[in-house]
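Excluded from the complex is one protein chain; the other protein chains are retained at their positions.
For chain A:
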Amino acid sequence: MSLLEIKEATLKFGGVVAVNNLSLSVEEGEVYAIVGPNGAGKSTVFNLISRFYQPFSGSITFDGQNLLDRAPDQVADLGIARTFQNIELFDHATVLQNLLVGRHRHRKTSLVEELFFAPRVRREEIAHREAVEEVVDFLDLQPYRDKMIAGLPYGVRKVVELGRALATGPKLLLLDEPASGLSVEETQDMRWWIDDIRKQMGITVLMVEHDMGLVSSVSDRVLALADGAKLAEGTPAEVQADPAVIEAYLGVGAV
């Protein structure tokens, strides 16, 4: 059984068909990339999975459960974490605080215990801090631990957002353009991290990305999307060689 399965999903905004009868399945342990020209519906697919949009028809299941039954705030509890194309962090909080919010779904103590800062709460806080410190070490965020997000450079914020997603302890990680706006070296780091996230942490990764260099070096399978519909699917090399993909990117007659 696939970890994530989208079957014949369709989403329309008025007369515009954003996602057209799209089916895809992501297997446990793989890195699956979605590519396609601007406006192809890549981010829309992410927003369907995060329950920001309700599909017009079709089904989405995750880990055998019907995802469409869940509200947006229940998606994290299933073990799905995501990053955003334009970085959505808590700007007036420190890096550490942002990562700790990632632990939100794991807090099990009651309001009264928390108000009195009971021993159980203390033990839990320490455990959460340890989990977050592992993420800090993994992503080399040590120098920024207590810095406010609002003052950090773009590249660092991008990494913090990845860290916050990891801190939730996900089974599936959705990365929306992880390399956009990053320098060559930062993109290189991102590549190692995605590799390690899959290999060391055993987290399945679904990403949307324009940088074909990054896509072909980390992904097992690639889906090319155009006008909300599947154009081609396969290994990075297969998809890049597909005539329909070349046509969608470069126009008719370019081959």
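Everything below uses one rule, namely that a residue touches a chain if its C-beta (ideal position, glycine included) is under 8 Å from a C-beta of that chain, and two chains touch if they have at least 3 such contacts; residues count from 1.
Operating definition for what follows: contacts and distances are computed from a predicted model.
Look at the chain that isn't drawn here: its UniProt entry, checked against "Transketolase family protein", "tRNA-specific 2-thiouridylase MnmA", "Gfo/Idh/MocA family oxidoreductase" or "Branched-chain amino acid ABC transporter permease", names it "Branched-chain amino acid ABC transporter permease". Residue-wise, the contact with the chain that is not shown comes from A:75, picked out of A:75, A:95 or A:166.
The hidden chain makes contact, of the residues A:148, A:201 or A:229, with A:148. Within the whole complex, the absent chain has one touching residue among A:13, A:56 or A:117, and that is A:117. On the side of chain A, the interface with the absent chain consists of residues 50, 52, 71-77, 81-82, 84, 88-93, 101-102, 104-105, 107, 109, 111, 114-115, 117, 121, 148, 150-151, 164, 168, using the contact rule stated above.
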